[in-house]
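Before anything else, here's the structure in question.
With one protein chain removed, the remaining protein chains of the complex are shown where they sit.
Chains here go by letter, A, B and C, matching the order in which they are written, and residues are numbered from 1 within each.
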Amino acid sequence: MLRKYRLQLITLAVLAVLFIMAIQGMSAKDGLTIVIRGLSVGAVTFLVASGLSLIFGLMDVLNLAHGTLFMLGAYAGWTIYVRPDTVVDLIPPLALLLVGLVLMPLWPVLLGRLGRMPAAVWGWLGLAMAGVLLLISLPSIPIAAWSARDYAQSPVSYAIMLSQGQLQFPPAEATGPLSPAVALGGVLLAGLVLGGSLTVLSQRHRGMRVRGQATPPQSPPKGRRISLSHWERVGVRATAAGLLLLAGLLVLALNDNLTAWLLGLGTNWLFGLALIGGTLTAAALGGLMEMTLIRPLYDRPIYQLMMTLGLAVVGHELVVALWGRPEFTMPKPALFNGVGDGCPAESWAAWLELHCSTILVLGGRIRVYNEIFLIIVGLVVLVAVSLLLQRSRLGMIIRAGVQDSDMVEALGINVRRVFTLVFALGAGLAGLGGVLAAPSIGLSPLMGESVLLMALIALAIGGLTSFPGAAVGSVLVGLMEQFIIKYGQIGIPLPFLEEPFKPSPTLVPASTVLLMVIILLAMPQGLFGRTE
Amino acid sequence: MTNLLEIHNIHTFIGQFHILEAVSLAVPQGSITALLGRNGAGKTTTLKSILGLTPPSEGQIYFEDQPIHGYRSFEIAALGIGFVPEHRAIFRDLSVAENLRIAERRKGDLRRKEEFIFSLFPDLKRLIHLPGTNLSGGQQQMLAIARALVPDNKLLLIDEPSEGLAPVIIEHMMAAIRQLSQEKTVLLVEQNFIVASQLAERYVIIEEGRSVKQGLMADLVDDPATIRRYLGAA
Amino acid sequence: MSLSAATSSPRTRRWQPYLAPLGLFIGLAALPFVVALLSGQSPAGVLANEAGSAKFIQGLLIEIMILAIVALSYDLVLGITGLLSFGHALFFAAGAYLTGVLLKSFGWSLGATLGLVLVSAVLQALLFGVVLPRVKGITFALVTLGLSEVFYIVVQSRELGQYTGADVGLQGVPPPDFLNPTSHRLTFYLVTLIFTFAVYLFYRLFVDSPTGRVCVAIRENENRALMLGYNTFYFKLVVLVIAAITANLAGTLHALYQPVISPNIASLNAMVDILLMTLIGGLGTLTGAPIGAAIFRLLTFFLDRWFGESASFMLGVVYVALVLFVPYGIVGTWQRRGFHLAAGRRWLLGLLTGRGDG
Partner (left out) sequence: MAADIILETQQLRREFGALVAVDNVSVKIRAHTFHSIIGPNGAGKTTFFNLLSGNLKPTSGRVLFKGRDITHLPLHRTAHLGIGRSFQITNIFPNLTVVENIRLAAQALGRDNFHFWRHARHFRRYEERAAAVLDQVGLAKRADAPARTLPHGDQRKLELGMLLAPDPEVLLLDEPTAGMATEQVPELIDLIQGFQAAGNKTVLLVEHNMNVVMRVSDYITVMHYGQVLAEGTPADVTANEVVQEAYLGTLYGDVATDS
C-alpha cells in the first residue's frame, strides 16, 4: 500500500511542507484565514471538478463547457432569487415544453409503426422546427423581462434594489402578435416535435457508428412485440404529462398570487429554491447537450473536445444576450447576512441568534457564508457522491462503465441513458456550485471561464478520472490561490529584486497553472490517475 | 428441433476493416454449438455482432424467430442473451458480489439463482467480497460465466472459456458448461479443439469472415482432412 | 518495373499542385489594381496609397492572410501530425506582443526584433516540447491550454502593464516607415502576400518530404512509427518549431498592421477561432487553412453587420454545426467527392480515434 502510493505521498508531503513554510511567517489568525478561504475556494472548484471527473471517467469526454454550465446555473439561480416573477411567467411554457419530452417513450412505438426509423436528418430538421416554433410562440407569452441596456431595468439595478429590500417588478408584457392561447399551443407543439426529434436522433446513433451515412443502417424490424409492461410505462408517462399540463395551466392562472407567495417566503427559502432551480437548469441543459450534441461524436473524441469548447463560447454569448455584460451581485440570504449590534458574532451560540455575516475565530473575522457554509456543502457533496458511487446501483454501473461500457451494455443495461444521467448529474453539480458561489463572487459572463480553468487544473492535478483526486486537486488549487493572494499583500522576497515581489490578483491563476504543469511533469497521470 | 438463433449472411465492419463477409449459422434450441476457425477469422466478431456490440451493416439475425438486428445491445441482451467475452471483462473495481449484482435485470435475480451459481462454482462463494482484480484467471472465468447466469438468459455466448487456464480448471469449466447447458443454449467460441469437440454437439467453421462449413461435431471429429484444412492441426 | 506508376517522373507531377497557387498569387498581387480600375480609381492611385476600395480590399486581405498563416501552422500541428494542442494562440500572441514591445518600448530595429522573435518562437516550441514526451492526448491539450492561459493572464497583469498595456492592449506600435500599413499599404500587402505563399509552399514541400511523411505516419499510427524505429519525439518537435516560427511571424505582421494588440488574441476564444478556421477548410488538407481563414474573416464581417451584438453567438452556432455536420471541412469534403461520404467518415474516424487500424 505504502509502496504503491509512494510518489503521491512524497508529492503531498512536499506540498504540505511548502504550505507550512508559507504559513510560518504569519500570525495564527492569518494562517487560519488563508487555509479556510483556500478550502472555501476549493469547495466551489470541487463542485465543478467533481462533475468533470465523473463525466470524463465514464465517457472520456472532457467537457470544456462545464464552466459555462456553472455560470448558467448561477444566472438561473439568481433569476429565481431576485426575479421570481420572471420565473413564474416562464413556468407555463416550460411545463408545456416538458410535456413533449415526458411523452418521448411514445415515439418509438409510433415510429415503429412506420416500419423504419426516419433518417437522422429528420431529427435535426425536427429540432430546427421546434426552435422556430419556440421563437414564434415565446414572444407572445407575457414574460416579465428586463433590459440589458436600460440601467433602471437591468439585472444590476435589481440586484441593488434587492440588497436594499425594495424590489418593484414591472408588469409582464408580451411582444408577439399571437394570442397567448395560440402561443401556448405553439409551445406544446414545439415540445412534442422536440421529443420526437430527440427520439429519432437517439435511436439513430448506433447505426451511424457502423458505416457512416452512405449505407443507412437497418431499420428496426417490424412486428416487435410490445409487452404489457411497456404499455403500463406509457400509461404512467401519459398521466405524468397530463399532470404537467395541468400544473402549467394552473400556474398560468394563478400567476400573480404565486409571485406574491414566493416573495413572501423570504430570502432563505428563495435561496433554497434558487439552489434547486439552478441545479436543475444546469442538469437539464447538460442532459440535453449530451443527447443532441455530444452523443453523435463519441467516435470522434477530438471533435467532442472541439464541440464542448464551442459550446463554452456559445453559452457565454447566450448569457451576455440574456443578462447583459455588466457584473452584478447576488445578495446573501438573511440566514447569513445579519449585521448590527453583536456582530461579528463571538461564538456559535451568538451566531445562531443573530445570523451575523461574520464570526470571530481566533480573533480573525470569518465570513460564515463563504468560509463555513460553502465548505460544509462541499463536504456534503463529496460524501453524497461517494456514497452514490459506492452504494447505489447507478454508482455500481458507473464504476463498471468506466472500465468497459460495452460489457455493461451487453449485460442489458442502457448505457447511453446512464451516460446522459451522469452528464446531467455532473452538470447539475456545476450548476449547484454556480448558485452557491454567486453570492460570494458575484455574477459576470466571465465567471465560467475562470472557474473552468481552476477546475481543469484541479482535475489534472488529481488525475483526470479520479473522483477523490478531484477533491484533493480542488483543495490544492484553492490553497495555492489564497496563498498567492496573501503574498500579493505582503510580498515575496526574491533574490534579484530589492523590493519584495507582490503578484497582482490577475496573476493568481497563473500560479495554479504552473502548479499543474509542475505536477504533471513529475506525474503525467496526476496524483491519483491510473498509470497504464 | 427449432432454432433459437439464426443468422443470415451478416456483414460487419470494424472501423475501416471488413471483418465479416457473409456469416450464416443456426443454433438449435438446447444445444451447444461451437464456432471454430483460425485466429483472426472473425469468430469473436460474430458473437459481438449477434449482441449488436459491433452491429452488422447487412444481413439478418433472428432470436426466437424475432428479428434482433438493428437493435441496441442492451435491448438484445434483455431478450435473454448472456455474454461471456474473451478475456472475461470482469469489472476490476467491483467486488465479486457486485459483479454478479450488476447483471440483475430484475430485483432478486441474484437471490433466486444464488444456489445454482454457487453449486456450479463453489469457489465464488468464498471470494464473494474480494475485488475483481484479485481473482486468478480461472476464478475470473468462473465469475464471468456466473455473471451471465444471473438473469434469466436463454442463450449464452461464451468466447474462449479455456483460454489461459490450467487443465484441471478447464475440466472444471467444461463440467460447469455441460451442466448449465441442460437448461440453456450455448454458442461457444473455442480455440482448443479438444475442449470444443468434447463439449459441443454442433460446429460452425468460420474462415476469413465467412462461415464455410457447419454440421454435427461427431461428423467433424471423424473428418481429419477438414480439421487440417480449416483449423490447422491445432 | 511494375512500380513504374508509383515512381514515374516525380518532376512533372510535382509542380502540378503548385500551378493553381501560383495563379492565385499573381491574381492577388494584381487585385488591388483591378479593384481600383473597377471602382474608377487609377492604378497609379494604388501606388500612391490613395484611400478607397482598393485600399480597403488590401486591408481585408492582409487580415485574412495573417489568419491564414496561423491556420496553416495549426493545420500542420493538428491536421498533419495529429498533435492535439490547444495552446496555439500562444504562438501567435507571443509573436505579436514581443514585436510590439520591442519596437515600442525598446526601440529595436525591425531586423533585430525579427531575430528575437525567431529565437523566442523556438523557445516556445521547446517549452511545448518539454511537455510532449510526458503527457499525451487530452492531457497535452490541457497543458498547452494552460500554458497559453498563463501567457494570457501575464500579458494582462498590471506588473507588465507599462509594456503590454494590460487589459486595454498594446497601442501605438511604430512600424518601420517603409512597411507602415497606413502610408505604405501596398508594400505591406505585397510583403504579407509573399510571406503567405512562401509559408504555403514550404508547408506543401514539407508534407511531401521524408520528414513530413513520417509526421503523417505519426498521425496515422504513432506506435507503429515508433516500432519502425522513428523517434517520434523529434519529429513532433520539428513540427512544433516550424509551426511556432510561422505563427510567431504571423504575430509580427499582426503587430505591425493592427493599431491595437488586444490581449484577447491569447484567449480561449482566439483558440476557438483558430480551430474554426482550420475546421472550415478541412483538417489535414493545408489548402483548407487559407480558405477557412478567408471564410472565417468574411463570416465575422457579415455576422457583425447582420447580428451586431449577437454575432459571436451566431459564430459559435456555425462552429457547432460545422463540428457536427461538416467535420472534414470544405476542402476535405471536396477531395472526398468521388468517394462515398461514408468512406470519408471512416477515414476521419480512423484519423481521430487511432482505432482505424484495429
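Please note the rule applied: a residue touches a chain if its C-beta (ideal position, glycine included) is under 8 Å from a C-beta of that chain, and two chains touch if they have at least 3 such contacts.
Fair warning: this is a prediction, and the values are worked out from it, not measured in the lab.
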Chains shown that the absent chain touches, full complex: B, C
Hidden partner chain, touching residue among C:S42, C:S109 or C:S209: C:S209
Residues in chain B touching the chain absent from view: 16-18, 38-42, 92, 133-137, 160, 162-167, 191-194, 197, 207-209, 221-224, 227-230, 232-234
Hidden partner interface residues of chain C, rising order: 1-3, 5-7, 10, 14, 202, 205-206, 208-214, 216-217, 220-221, 223-232, 234-235, 238, 347, 350-351, 356-358
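Convention: only the chains that are shown with their structure count from here on.
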Chain A and chain C, separation of their C-alpha mean positions in angstrom: 34
Chain centre separation (chain A, chain B; CA means) in Å: 43
Chain B, residues touching no fewer than two other chains: 13
Shared interface positions of chain A, touching two or more other chains: 211, 215
Parts of chain A lying in touch with chain B, wherever the complex brings them together: 206-207, 209-211, 215, 217-221, 224-225, 393, 396-397, 399-400, 402-404, 406-416
In the complex, chain B residues that touch chain A: 12-13, 51-58, 66-74, 77-78, 83, 85, 89, 91-94, 98, 101-103, 105, 147, 151
In the complex with chain A, residue positions of chain C that touch it: 78, 84, 86, 130-131, 134-136, 138-139, 141-143, 145-147, 149-150, 153-154, 156-159, 268-269, 271-272, 275-276, 279, 309-310, 312-313, 315-317, 319-320, 323-324, 327, 340-346, 348-349, 352-353
